[in-house]
Every structure is written in structure tokens, then in C-alpha cells.
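Note that this complex is displayed minus one protein chain, with the remaining chains in position.
Here is chain A:
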């Protein structure tokens, strides 16, 4: 396959460690585990396999309450928790095995983070095909949640770029799974419930530099934003809008739209051309372990949103930004999820198809009326849907927002939004969910029956189980 195969030694992550850690690596201890939203903790035995064989043994050994793979714990809800059972901490499987520097293909273990891949691949002129809003997700997690990025309208979801993967299934076998098969489509977006992804072969995207050429513009309200996103859809590889959900009245849904490309070499200033593929992310402070509840209230968030909106240029073209600044601004603040205090927070992300813009408007109106203090709200236009049975994306509009979980009446409010989304034929994202009404799941995911049938066949004893799968009867 490769003209130049370079085995790469595993390196220590500079990433913040996953929230669940333990002191003695030789002993598996029950530890409380939560998702990134820090809600609904449950206790599980944390097992950290270092080799494929150890992973097989761990799956064999797990008791009646089963096991689930966990990466860097960036899923917001309970997808990588397994109360009373075992959780496989996959970050020990962190080897980048081979890189085809000519053809742009990498083979790596499931526990390798996208951050690590960027460190290794950027100097060779390659970039990951899809990156979400954080680099600190593992390859296994990216497949399990079938993540998407700002380039979904061009590139689709992560699993579209997976050429094959090794899957450890409930019977203890390791299978090579390729796209186009049932097992692949169930595993992509299958939230780890078909088995443990051990390694994957991924097609990469070539880049000349590690900088982004970014266009920024403001949209004065939601309709303005949607028309700008639609008109300019195909011009740029990456596009996304930050949206101010606290703005009211005529300004409801005002937004800052950013679009970008990988900057070509000749776009760089002369000095920067000497080292065009530099990748040196910086990290700022980390919030303390204890943050008082209600720091992110309506006043502080609406002030933040106002400043963020005003700060953005009305229209600017071709600004050079680093990859972390463009894709992963929050990665600069390790443990940023602590700022919501003890109760944690809920991420709500849904998609509705084209022609269902009224549902999107309704949700934005309701969130604005409810005065949900949300400062990370993001709107994006998806491209074609992806083949995974439980993959989230579908052609249309997706809105993601964050809300402190302690907000009174939030549960009922979000149930109302679910109904609007379901009535419009849309769905919510399982990797972010921590509270969906189980009855709505079959409505939102038509592939669910096939998924359940395949799981019943492949894993009759229910070896792979998570708090998410228990809560939603996946």
C-alpha cells in the first residue's frame, strides 16, 4: 500500500486526561464516570487495555453488566458510561501504526486522538478528513459517534473516510469490517454497541500549510443567516455560524458566520513560508475544580454574546488563522466544562431537513423567549446524509446549544423542542444526548429496528451496554 511506511512510536498525550482516572494502573477500581456535561454520574470498573489481546481478555472477563469502550470522554451525555459494569478506557491503545505519506492513508489504534494525528500528520502535509469542535476525541469515538465537522457539506461524516476497521465483537472475535457491509453501517454511529473498535484505516486530506484562510461576516437575524449559509454553501470547504440565542426581537438569531479553507502556500507571509506546516497549539489556564453554580447566568452570557457579536468584523476576507483557533477554540481551556458548576450542563443538538426551516425558526424563537443562557450555540448546514444506521447527519440544518443543567424547568422545555424536531422529521444527536424521551427515538432514527435486530444477533448476551443504551433501550 505505502511507498513510505513509518512506524510512529506512541507519545504521551498533551491532552487533558479523561475525567475518569485512577492512581494504581495495575488494579481495576470502581470509579465514578460521567460524560463531558458532568451530569448523571455512575460507577463502573475502569479497565485500561494496552494491547489488542488485553482488550479481548477484558471483554471476555466482563461480568453480567457488560462493558463499553470509552475514549477521551468528550461525549456530553452517558454514552461512555456503564453503571455497575466495566468501562474500557481505550486511551492506552495509542499507537499510530503506519502512515502512507504518498497516498495519504493512516492506520492507527482506536485510542489515538485526533490531536495526536494532527501532530504526526501535519508535518507530512496531511490533515484529518473530519474534525469536530475538539481535537481531543479518539478515532474509536469518532467512528462510534460518526462525528461531523464544519466540512460536512463537502466531506460528510468521519466514517465516510474510514477504509476499514478492526472490530472486537461480543464473541471475542476480531473482525475486519469494510464500508458497504451491514456491520460497518451499524458500527458507524453505533455508539460502541456493536463492539470495540481496535484500529482503523483512514483516508486523509492533503494540505499545503497548517493555516486556515478565513472569511468572517455578520448576519443580522436568522433569515439573513440562513440565506447567507445557503448562498455561499459550496464556495468554501468549512463553514459554520456562531449564533446569539439570547438576542431578542428583530435581532433574534443574529450570528457570526465563519468560512475557511486550508491556506495555500502562496497565501502565507514570507516568514511563515519557511515552516508552513507548524502545529503548536497553546493552552491557557484551566478553571478550578470548584466553580460556583450559576456563573453562566443570563446576564453574564448575554454580555458575552453581545461582545462576541460586536467584536466580529462585519465582513473580512482571507484572514489567516491557526488550526486550533479556527476549529478548536475551546481546546485552549482544558476542563472548560467545569465552568457550569456542580450540576453540569446539557448539550442539545438537532437536525431538521431542508424545507423544515419553520421548525428551526420555532426552536430559535423558543430558546430566545425562554432566555436560555447559551454561549456555544452553533448553526450549520449539513450536506448529504451518511450511511450509518444511527448516524446523526441528514441534509438540512443542525443547531447545537449548551444550557446549564441546573436551569429550572429545562427538562420540560427541551421535551417541547424534541417534539418540534420530531414533528419536522428531524432528530437529536445521540453523542450529545443525556435526556431524550425514549419513545421518540424510533421516530427520529428509522434505522433503529435494523440496528436492534443486528445487535440481538451479534450480541445476544448483551455484552456491550452503556447507560445510554439502557436509558433509551438502544
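Definition applied: a residue touches a chain if its C-beta (ideal position, glycine included) is under 8 Å from a C-beta of that chain, and two chains touch if they have at least 3 such contacts; residues count from 1.
Note that contacts and distances are computed from a predicted model.
**Student:** Have a look at "Decaprenylphospho-beta-D-erythro-pentofuranosid-2-ulose 2-reductase", "Carbon starvation CstA family protein", "PTS system IIA component, Gat family" or "Polar amino acid ABC transporter inner membrane subunit" and point out the UniProt protein name belonging to the hidden chain.
**Tutor:** Answer from the record: the omitted chain is "Decaprenylphospho-beta-D-erythro-pentofuranosid-2-ulose 2-reductase".
**Student:** Which residue from A:143, A:263 or A:405 sits in contact with the chain not drawn here?
**Tutor:** A:405
**Student:** Can you tell me which of A:32, A:103 or A:446 touches the chain that was removed from the display?
**Tutor:** Of the listed residues, the one touching the omitted chain is A:32.
**Student:** From the list A:157, A:370 or A:434, pick the residue that touches the absent chain.
**Tutor:** If we include the chain that is not displayed, A:434 is the one touching it.
**Student:** Hey, which chain A residues sit against the chain that's not shown?
**Tutor:** On the chain A side, contact with the omitted chain comes from 30, 32, 37, 39-44, 65, 77-78, 82-85, 342-344, 346, 405-406, 408, 410-412, 434-435, 437-438, 467, 470-471.
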